[in-house]
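Sharing a structure with you now.
The complex appears here without one of its protein chains, the remainder shown in place.
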Amino acid sequence: MWNLPPADSVLHVLSWLALAAQAMTAALAAGRRSMDWMGVCLLGAITALGGGTLRDVLLGHYPLAWVERPSYLLLTLLAPFVTIAMARVVHRLTTAFLVLDAIGLVVFTMSGCNIAWQMNVPFGIVIVAGMITGCAGGVLRDILCNDVPLLFRAELYASVSLLTGLIYATGLSLGLGSGVLTALTFVFGLSFRLLAIRYKWNMPRFVFTGEERG
Amino acid sequence: MWNLPPADSVLHVLSWLALAAQAMTAALAAGRRSMDWMGVCLLGAITALGGGTLRDVLLGHYPLAWVERPSYLLLTLLAPFVTIAMARVVHRLTTAFLVLDAIGLVVFTMSGCNIAWQMNVPFGIVIVAGMITGCAGGVLRDILCNDVPLLFRAELYASVSLLTGLIYATGLSLGLGSGVLTALTFVFGLSFRLLAIRYKWNMPRFVFTGEERG
Partner (left out) sequence: MWNLPPADSVLHVLSWLALAAQAMTAALAAGRRSMDWMGVCLLGAITALGGGTLRDVLLGHYPLAWVERPSYLLLTLLAPFVTIAMARVVHRLTTAFLVLDAIGLVVFTMSGCNIAWQMNVPFGIVIVAGMITGCAGGVLRDILCNDVPLLFRAELYASVSLLTGLIYATGLSLGLGSGVLTALTFVFGLSFRLLAIRYKWNMPRFVFTGEERG
């Protein structure tokens, strides 16, 4: 007999990978702005933990995960040093970083939906909780780097999170076996994100040229 | 006999209008930065709901309004499409948008005061809660658009919120009939804001030219 491991442990292991991945990719953004090592660590931790933190604060879900388990925080503070150590070969690893980032997006979205689901919030809020967990860390990173968040400008990033969350939350509400649901949603979300990057899928833009006030 | 409708329902209806108004004006800011449709929706929702959300988080007032009633969230996500649909005629509607925005400012300020009042916080904090509800959404919008918030630079915006809140909170503490109070404060706040725009009222500025550190 062959069994899928319990979905919770899979999601747990994937979460560690996703935290490290988001902290490592944030370190690249820090390096582009020549931040010092402290700044690189802080930006890594804020990016990786920011989405889940914002979700928990908005839902009133205390204590926060990293307050209860400081090992999460330690991981995100140290992962950026892997990026620093690899700086010279990073340009050859672009694809690896894109995949890591996509894994972070999908895993965070699912774990955000999971937590909201356990709090019995309305269905739409389960999906929003997933999107906040998946996307808000990158928005914080871009704000701290003084950019208009990439999320608002380009690529299917929030949309991937939205669809991933929609499928996952629908599955939860149908009472699907959680191991299969987690695996299928993960594969769907990751494929969608990577295809969107590969084929440069985009949403229509709203371009308005009226004068600025103020 | 003629009666004013109950103040709470008036404030409730006005709140819907204000939410839509703030989301629609935020969409203009999104369009000036050529955001995609997802970005436009997200910026609309964050702008319209951001002030009330920040107030509730700071006061520990859970669950948040839009978590309990996702219809608020849906409204602010969809309202920006009205702006997108009207993009070609928006430049002829500048005044309408200014009035809508002013309604949002005044209504949000009153509803923020109302909620803080029911939580029995000190008088000054009632006013601050009104200001946060009225103004913080626009600050978030400007941060996400990578601008120095308009609030800090120009026009009587926070000041309108401050005075509106002061009058409304004073009325509440004097036990004034809430229907009359709501109506009078609304008229005062809206007139003050529109006069401030019309006659370009400004506060003195603090200009300091010392060198920057760092």
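Each chain carries a letter (A and B) given by its place in the written order, and its residues are counted from 1.
Everything below uses one rule, namely that a residue touches a chain if its C-beta (ideal position, glycine included) is under 8 Å from a C-beta of that chain, and two chains touch if they have at least 3 such contacts.
Owing to the predicted nature of the structure, the values given are computational and were not obtained by experimental measurement.
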item: Residue in contact with the excluded chain [from B:58, B:78 or B:184]; value: B:58
item: Omitted-chain contact residue, chosen from A:10, A:84 or A:99; value: A:84
item: Residue touching the undisplayed chain, where the options are A:10, A:64, A:78 or A:99; value: A:64
item: Those residues of chain B which, in the complete complex, touch the missing chain; value: 57-60, 121-122, 124-125, 128, 139, 143, 146-149, 151-154, 158-159, 162, 202-210, 212-214
item: Hidden partner interface residues of chain A, rising order; value: 27-28, 30-40, 42-43, 53, 57, 60, 62-64, 66-68, 70, 73-74, 83-84, 87, 90-91, 94, 143-146, 150, 153-155
